[in-house]
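All protein chains but one are shown in place.
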Amino acid sequence: MALDDRKSRFTFVGTRPNRPDGLDKVTGRARFGADVTAPGMLFGAILRSPHAHARIVRIDTSKAEAHRDVKAVVTRADFADVPFKPGLEGEFWNVLENVMAGEKALYDGHAVAAVAASSALAARDALKLIEVEYEVLPHVTDVDKAMAPDAPVIREGAADYSVPEGMHPNVVRYHESGHGDVEAGFAEADLVIEDHFVTEATHQGYIEPHACLASLGADGKGELWCCTQGHWIVQKTCAALLGIETAQLRVTASEIGGGFGGKTTVFIEPVALALSRKANRPVKIVMSRSEVLRATGPTASASMDVKIGMKKDGTITAAQGVFRLQGGAFPGAPGDMTAMCAFAPYNLTNVRQVGYDVMSNRPKQAAYRAPGAPMGAFAVESVIDELCKKLGLDPIEVRLKNAAREGTKASYGPTYDRIGLVETLEAAKGHPHYSAPLKPGQGRGVACGFWFNHGGETSVSLALSEDGSAQLMVGTPDIGGSRASMALMAAEVLGIPYENIRVTIADTATLGYNDVSHGSRVTYASGLATIKAAQHAVEKLCERAAAKWGIPVDAVKWENGCAVPSGPNAGDFDPLPLAEITADMGRTGGPISGHFEATPEGAGVSFGTHIVDAEVDPETGKTSITRYTVIQDAGKAIHPAYVEGQYQGGAAQGIGWALNEEYIYGEDGRLQNPVFLDYRIPVASDLPMIDTVIVEVPNPGHPFGVRGVGETGIVPPLAAIANAVSNAAGVRMRQLPMSPPRILAALKGNG
Amino acid sequence: MQYHRPASFAEASDLAAHATGITRFLAGGTDVLVQLRSEIVTPDTLIDIKAIDGVRDIARHADGSWTLGVAVTGAEMSEHPQLGREWPGVVEAMDLIGSTQVQGRATLTGNLCNGSPAADSVPAMVAAGVTATVTGPAGDRVVAVEDIPTGPGKTSLAQGELISALHIPARGASGGDAYLRFIPRTEMDIAVVGVGVNLRVDGDTITEARVALGAVAPTVLLVEDCTRALIGTTLDHAALAALAAAASAACKPIDDKRGTIEFRTEVAGVLAKRAAKIAYARAKGETA
Partner (left out) sequence: MTKHHVTTTVNGDTVEYLCDARETLLDCLRDKLNLTGAKEGCGTGDCGACSVTLDGRLVCSCLVLGVEAEGKQIETIEGMARDETLHPLQRKFIDHAALQCGVCTPGVLVAAKALLEKNPDPTEEEARYWLAGNLCRCTGYDKIIRAVLETAAELREAS
């Protein structure tokens, strides 16, 4: 089907209606994690380790317990009693160990105890009454140092089968993949460049700190309200950690004030439930910003070596990369993802990639928009830029020459289906930005990025009301306007106006399991399920019409919101609108609903190309971003305004990561910048307008052609900006963030 | 924490003189509340001085000098029709602190008494020759701004003493001031380096100059070598080079999360040149 035909067949999809939660969010009435209360509610607070690595010798909570405002104190001992599900292991054990330290505090900010008291102030004051005796241990926070032979061991036996023998115990997972013969490929090259790259850990920086309101009784029945990207994983995890049955814990997702991957696990929720069970009252916990930065899940930091060989005509002959990622005191750093994504945009004969997952004394990393991919792209796209420069080649032409297409064997193994990388590169080449003149002191950078995208377990229900309106229940928290997208897709199938559909994020008691809102999966997977659920309802609507008309159901079809005879032989009946069928539904067979549940597999990989102009002050090393253009394949943009929003947000986060954001640890292993004053996310005056181009190469795996768009937008910026800055400054920047002291030092070294 | 709202400086001084534990005065609160919320400093006694008569006043005297009340906010300074024309460097330095929201609360006096070596307004005030009236149990005394902070978080004010007014000298003829700071973003950061320059010209020749550096030593530095580099010059290339060298030479910075020793030292010279050019243009009545 030609692209134009696809576009023209949509009535609602592709339009830009107002979001259903807009009014609530501009008037302050939307209820986020910290915005609810319960009768008899207590306030919880968490005591955190001031040490990067320490044995917990003794915790004395008696003074806190004796305080009249304190109603409960919990430590790890309150989680050990799990009669229903004894013997936590695997990721549940890791999460428990992370939300409440056991024998050791593993990073600055690691939770060691918690209290519930009658006011937030009383709870905070009570923490000071808890005495903890620590035996401070040697620590390590740097990835390369954590792999060195003399590094302190975070935890023996954490490594899995994949790790080759002889590696330090802090190396806990190993990935290696590729194809061809890279040595032969390098021998064919006219120029081979190998370089070392470093990125620091960054935080998702969502503006809403984690917050929850928990209620759990001795009967094992609980209620939990929290800001999360996925309340079923919260339900499952909390039930496991507290030793209750999953179905007995009902979890409701609040409005969520940003997540970007950081709210895909639990931190305070099990603690609040434990406090509530002990106090027998509801308990609310709200993190402070410094708790968010110290003790939730930032990204991994990375140390990388990339080597690429190129012919004079721009053909890449071989590529290889080693990617070492530090992900905090637990397994999980996405070294495998970095490795698999790094060369994914290119059609390579010879490619080899290695990824390491390394533990250190930092908080357990969490997902952050295409986790792992931006770091690898930074290294790879920087080397490609340098090769282009040395060989006098145009960076977009070289990328086009080597671009992966339909049928290309991907660097990580599979063969690509229909993909849109070439289309983004062509759009970049033809964009006025790419040919606009630069002023003195400015440089331009280009980079490509890739992300897998994800399907995941999905369940959606749709119920029609007598008046012909529809309520749609989805299980993926709305982190970027997805309620609007779902309503558009349902409207498209049902043929009723967008405004007549109310989309609700169902709680865990009212819908089957739904995977987290991650992996850019919501518009794809919940969207697919919404379409199928609406089609399911349409089948029933057609059955009612068939019964009314006395004709077979296969003689009825659905058009523009009405049942109509499928052809001249089916009979001569006036179109029967949806609202006329639902008006009688109680008498014609009962309520009409649609449902769909599946784990869709056709998410469709995604590519983007970014163009950025940067200006560097040669006397201070200060960079300003003067122009930015995002070009990305959306497959099909359901609500283009929110697709643009994802592109712009990803670029802005990438700008922060590239220029100023970083976790800074002192010699003592403590985080030195756990406030927004010094964890410097971009402010409005730091950024230009961010132009967007939505490329639409339909995904064959989705009925409307959707590809997820949430994550790919953060993959190219680090590299694109590094290329722009390097071109502006005349010196290659290989370490992020490219803060002014680093740039000035590089300029001095160059001069 | 005890909260007091005295009606006079004498009462405020008396409260502070007799308080035990940690005492803080509350003007704009943009440092006090941050330290309170972060549990860095939880005062036992908090004395809110905003109910005292005249603390919000900006007064220009007949001789052209100015008195600023201790609770005058950055926003009020920026909005004043004449203050910024005479002392643009002082007003701009104050205006650089924090966001619009912070400007609605933050005060010059608070910025000074917080004792941060990176305080933006302090180099500008030192360059301008601002003085403070200090009220204490023994009465009032007038102190140069550069003598108030004694180190990070520390001041020369004794128990029971507080600043009750700030005085900016008369601008006078052919004078101009400027303040520039370096931050990695465009807003919201603490200065990595700050430079205040205040000078006077006779024709094209600089006759008076004061240069103060922030964030490059435990306290703001008034650098006499910078003055010497400027006086008698027309701010030509050699003078600018000498100024930059003197500014860099005066730096005794530290490496920290905001900048390195090398960076601060280098950029102090760069900003000194840039600020001097602006102040010079202003002194000559040119727009800058």
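Here are some notes:
Labels for the chains are A and B, by order of writing; each one numbers its residues from 1.
Quick note on the criterion: a residue touches a chain if its C-beta (ideal position, glycine included) is under 8 Å from a C-beta of that chain, and two chains touch if they have at least 3 such contacts.
As the structure is a computational prediction, the values presented were derived from the model and not from experiment.
Within the complete assembly, A:652 is the residue of A:56, A:226 or A:652 that touches the hidden chain.
Screening A:13, A:34, A:115 or A:272 for touch with the missing chain picks out A:34. The missing chain lies against subunit B, touching residues 1-3, 26, 28-30, 33-34, 36-38, 42, 46, 48, 50, 73, 75, 98-102, 104-105, 186-188. One chain is missing from the display, and on subunit A it is touched by residues 16, 18-19, 21-32, 34-35, 37, 120-121, 204-209, 255-260, 286, 288-289, 479-481, 641-642, 644-645, 648-649, 651-653, 675-677, 681-687, 689-690.
Keep this in mind: only the chains that are shown with their structure count from here on.
We define each chain's centre as the mean of its Cα atoms; on that basis subunit A and subunit B are separated by 44 Å.
Against subunit B, the residues of subunit A that register as touching in their complex are 124, 288, 290, 619-622, 624, 659-660, 664, 672-673, 675-678, 680, 682-683, 685-686, 739-741, 744-745, 748.
Subunit B contributes residues 37-39, 182, 184-190, 192, 256-260, 262-263, 266-267, 270 to its touches with subunit A in the complex.
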